[in-house]
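Got a structure here, written out as structure tokens. Questions coming.
Just one protein chain is left out here, and the rest sit where they should.
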Amino acid sequence: MKKVIGLILAVLLVFGVLITAGCSQKTDNPETPNPPAEEKEKISFSGQTLNLYVAAGMKSPMDTIIKSFQDETGATVAVNYGPSGGLYSQITQGQPCDLYYSADWLYIEKLEEDQKLESGSKFLNDNIVLVVSESGKSKVTKLEDLANNEVTLVIADPQAPAGIYAKNALVNRGLWDKVSPRIKAMPSTVNQVAIMVKEDQLDAGLIYSSVANGNELEIAEVIDAKDTGEIIFGTAIIKGAQLELAEAFAAHAVKNVAEFEKYGWKAYE
Amino acid sequence: MLQARGISKCFGRLTVLQDASLEICNEIKALIGINGSGKSTFLKIIAGIILADNGQVLLNDKDIIGQPPENRDVGYVPQHPALFRHLNVKENILYGMRNGKGSLEAFEQIIELLDLKDILFKRPRTLSGGYQSRVSLARALVPQPKILLMDEPLSSMDVVLKERILPDFRSVLKKLEIPVLYVTHDPWEAELLADNYAIIDNGQIKQVQTSTEAFDLIRTSILRDFERGQ
Partner (left out) sequence: MNKEVVRIFFLPLFLLLIVFPVLALVFNLTTEGIKATLVDPYFWNSVKNTIIAALLAAALGLLLAIGFAYYHLFYRNSVVYKIANLFNDLPIALPHTVAGLALLLAFGRKTCGFLGETGAAFTLFAVILAMFFVSYSLAARTLVSGVDQMEPEVIDVARTLGDHPGKVFFRIVLPLMGEALFSGFVLGFSRSVSEFAAVIMFGGNMPGKTQVLASYVFTKVETGDLDMAVTAAVFCVALSLLIVSILTIRRQIYAAS
């Protein structure tokens, strides 16, 4: 009797593994007849699922875009928010992805080197901004003020893109030597930087304007792209993706770029 | 002299002791009861290990019921030898002296009486059951307590061993002239060791004169419990 139970359990276990593995591999969709080109507005993708990877910083506007896309086309969007680098790693490891929005063009170039890129396009520009906390407001009104001995600063880990841009800003403005002792924390994500400034644990921080606006932080200065390097948020269609669906979504996002501009991004010229 | 009066104790809804009283003068008194009769509980209340719900305990006319065990000046020999594993035999026996209890003379006398000289530096886990019991007794005696409380320490031994050890224990205890309360479920053990007997039954204690009386009462209570169980 026990052996029978054991056998049943084993079968169930194997089944369970297969089903979960199968679920994430679902690529065959029910056939929908291709509508004629003129009726692009009324394209329906109902029954299809788009595998969308989006840099975490874009969540707020992207949620709105996704909803309108689902309503208009009937498609389902399976969205995965995460750090751009982490998402890049997942894609290179073979996780199914149709469309990838990266907070740094660097990863899209990497995808091209890895030969995983179907096509890429530059979508948005962002800037690094200097944000100040409740206590920092009075001490810091411009980047140069960071050289003050009483100021505490936080930037993202310089091993990651957001931190690189921040460091570039300070280096190119000739402030790195004086300011680097004022840096007290270098967390791995911009969101953590934002939280620390928001909770007034430090006086100032250097983050993307989109993150600053998303967290309702006070901006003291917008850093020019020439000091940080151009910050490009890009779109990538991955090799092997559901092309029509991905392109439709990308176009939809471009059409609704105003949603992003609300948060501080600028459409890429 | 120990006087315990009106001791009551409930564990939840179970009444274990009900107005139990006992007096022990300069003698070895056995308290006999079947398993579950409350004899260990009674002993532990005197030792201070369990708190009574009600009652009074006077040791040499001093009320000890409000005192923690370390202040009661009692000796306790539990059911299992419970030797301190990380100390050797000598350190075990002299443990009370760390708190200023007992003396080296008492130590010398007791290890002589209990024949422990040869094993002083052994670790408890290398000793046989019989030796462990003796060390446990010695450890309780060195601090020269006002009364010795023994909670059927030989219950796990075979008859042959008991037959050898019990008279030894008796002669040691008599020589030291120390009052003893010896709790057991075995009337025969009591006969070998004690001067007189008491029975504990239904949460109450009754003094008896002879061992025959004790045997009879025990037999009755065993049978009654057996029938109840039916």
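Chains: A and B, in written order; residue numbering restarts at 1 for each.
Throughout what follows, a contact is a pair of C-beta atoms (placed from the backbone, for glycine too) under 8 Å apart; a residue touches a chain by one contact, two chains touch by 3 or more.
Computed from a predicted structure; not experimentally measured.
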Selected from A:Thr49, A:Asn172 or A:Gln192 as touching the chain missing from the view: A:Gln192
Candidates A:Tyr107, A:Tyr165 or A:Phe260 - the one touching the absent chain: A:Tyr107
Residues belonging to chain B that touch the chain removed from view: 44, 47-49, 68-70, 72, 74-76, 78-80, 82, 84-86, 95-96, 98-101, 136, 139-140, 143, 145
Touch list for chain A against the chain that is not drawn: 2-3, 5-6, 9-10, 83-86, 88-89, 92, 107, 110, 150, 152, 154, 157-161, 183-189, 192, 195-196, 199-202
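To be clear about the criterion, only the chains that are shown with their structure count from here on.
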Cα-centroid distance, chain A relative to chain B, in whole angstrom: 76
